[in-house]
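With one protein chain removed, the remaining protein chains of the complex are shown where they sit.
By written order: A and B. Residues from 1 in each chain.
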Amino acid sequence: MKIKKLLNRRTFLKGSLAGSAAAVSLSRSPEAKAATFEGYPDSMGVLVDLSRCVGCRSCEAACNEEQQLPLPEKPFNDFSVFDELHHGQKRRTDETRYTVVNRYEVPGLDHPLFHKVQCNHCQEPACLTSCFVNAYTKTPEGAVIYDPKVCVGCRTCMVACPFYIPTFRYSSAFQPRIMKCIFCYDTRLKEGKPPACVEACPQEALTFGRRQEMIRVGRQRIRENQGRYVDHIYGEHEAGGTAWMYLSPVEFEEAGFDTSVPKEPILNYVKDFLSIVPMVLTIWPALFAGIHLLATRKDGIKKQQQTEGEAEK
Amino acid sequence: MKSIATTSQEIPIDDHARVDGSSWALKDKLWLGLSREEYKAMIVRNPVNWALFIILAIGIPLTIMRYFGGLDTVTNASNEYPWGLFLGFGLFGMVPLSASGFLLGTTVEIFGRKDFVPIERLALLNGLLGYFFAVIYLEVDLGMPWRLPYPMFVSLGPAAVLFLVAWHVATYLSVQVAEILPALFEWIGWLKGKRWIKSITIGLTIAGIILSTLHQGALGALFTYAPTKIHPLWISTNFIWIHFFCSAIFAGLSMVIIVSTMCKNFMTWRCDDRFLSNLDRITIGLGKGCAYAMITYLVIKVVAIAHDNEWIYLLTGWGQYYLAELGLGVVLPLLLFSFGVKNQKAGIIRLAAFIAVAGIVWNRLNTALICFNWKLYQEIPRWQEVWITLTVFAIYFMVYRFILYRLPILYEWKGDK
Partner (left out) sequence: MRCTFMAALSIMALMAIGALYPNQTFALDADDAPESVEIESLAELYQPVSFDHALHVEMADCVECHHHTTGQQPVDPNCLRCHAQSTETESISCEACHSAKRFYPEDLKERNQPELYHIDKPGLKGAYHLNCLGCHQQQGGPTGCQDCHALTKRGEQLFKVSIVPAENESGHDTHQ
């Protein structure tokens, strides 16, 4: 009888430990990894100056060619695209374009403002931290790149990105993939060259350099052109800091920026949950095993008496 | 079915041996002891099957179209709404409704409440199938469904909440298969296997609690990746995982009440006396559990609003919609549950369970679709997307029914156990 009881308990422990041990070892590493990452010191960045952009769409054209994207519906010197609306929204990135420029008429300003949209290449990207197959990588150069070979197409990155950047090639049944700006990593950034859009910009509305340097440049521009800029670099802290940052002559929301994006990495909002995982994994087995032993103690005693009674007979 | 039961003496099969003493072959068990003609007649006679046929006749070609033409042939395929009905209903809706498995497993095996034994297997099966079909829905929605095992074996991203969900759903599915296997072993008569499973039941059950707590919560935590996209009333980054976990408790229990009610009414021939005579009592017990879980849920919902100081939103249109969801989907069934428990009226509890399940599905759809992108625009799913969702649900229904007809879920096996 004793032996049988022992065995029972051992098999029980085996069963529950196997389950939780696997889960513990798997869920431990994330926090450790996430807590220590502070961004690459020499990563590159781009400072976009809305007051310089004239909406010529050269960046869109250069991007299309550099990334060998599908032909657009309208040529890149067609400015009627600025009037396009989809569901009441201005143009956005999609599987045919990694970057778009949108026009904003700002009350009180005699000329429109243009806001270039592309991946902002966050320091701690939400797409990367939400990806359960590690398809995203933040390179030391600052680019957030994507590996289509391991992606399963769950599209959590699209949910997680606070800037609505990653897009999905919904049109393909057999080669779907995420389509997003990669900072021209493969063809240019890796070799120290600026991305195609930056090089194409006639107005130098896009300034490329080390991210830290770009913040200095941005500060200098704000300081030395008193009143010409809002005293804020969008992206210095948004979403925990982004490689692409913006200067604007008007309040950012007036030029189509989401100012509700938090000033910390999106991952911080998830940590609350991640931190309870080890707790549940360690406390639950003991707690419920204890409850089980308490709740079934009487049955056990009864059974024991019964079997003893039978044995006596 | 009743007519068959009366015409044939040997229906339903609940023993290895026929009335005359010879044993049933496995094939006979699969055909419910009917001849092919009788079986066909049974299928044709049932109007539910005609409805299912119509759903599948349109739904299966649509599903094929999705796999060969791409997601954009059947869905709105939008970059703002990456997740549509397949996940909004199929994953986020089905999983809480499947919490029943671990809940009754815990009640019976851990808390030692043997009085819930008659419904334990139904709850376990409900859990298993719910999870299994949540995975099927996921397979419909995934861009590269053939890469389903990638997060497990090929490229691991352990920092992601979805990684937790994937692993826990996968392990929990195996746990649930193991938990339901005894029913299968009894049915095919392989007792050794059953004894082995029996010996690890407690381990399986505790593993089930851990995995369930974590991934029910994790499904909620998935939305903490989008703190700016979901309306503040539906997302509380501190509490959403508790909301999801807590609501899964009454959702799972309510789902068992619904399924058992349907079995009692439409599958009476398959239920034995132990099930039928205990069901009202058990339903009231489950209703009590629902009521407790709902009160807890309501309190945490209010705490979340207070914590984030979002009272002001309650005065807006979104706030009224939120109050409608809580009022109709939680408070109303809570009152009905309490009334039913107090007055020992199983009928009221069954009504409450229907409302509660609808309320929870509504909540998940709100979180994933309706209140998602609340600052942009509302996407309305295409009819093809709705139909495929319906098709998968119809298959779920059919598999569910197929198993209930055969395995000793609603009845006790008369032969060797």
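Methods note: contacts are C-beta pairs under 8 Å (C-beta built on N, C-alpha and C of every residue); 3 or more make two chains touch, one makes a residue touch a chain.
Since we're looking at a predicted model, the values are computed, not measured.
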item: In the full complex, displayed partners of the excluded chain; value: A
item: Per the touch definition above, residue among A:Ser43, A:Asn134 or A:Thr207 touching the missing chain; value: A:Thr207
item: Residues in subunit A touching the chain absent from view; value: 52, 54, 56-58, 61-62, 64-65, 71-78, 80-81, 83-88, 111, 192-194, 198-199, 201-204, 207-210, 213, 216-217, 220-221, 224
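Definition applied: only the chains that are shown with their structure count from here on.
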item: Centre-to-centre distance between subunit B and subunit A (centres being mean Cα positions), rounded to whole Å; value: 31
item: Subunit A to subunit B touching residues, read off their complex; value: 7-8, 11-16, 18-20, 22-23, 26-27, 29-31, 33-34, 87-89, 92-94, 126, 129-135, 147, 150-156, 158-160, 162, 164, 166-168, 170-173, 176-177, 258, 260-262, 266-267, 269-270, 272-274, 276-277, 280-281, 284-285, 288-289, 291-292, 295-296, 299
item: Contacting residues of subunit B [partner subunit A, same complex]; value: 66-72, 75, 77, 79-80, 82-83, 106, 109-112, 138, 141-145, 147-148, 150-151, 154-168, 171, 175, 199-200, 202-207, 209-211, 213-214, 217-218, 220-222, 224-229, 237-238, 241, 376-377, 379
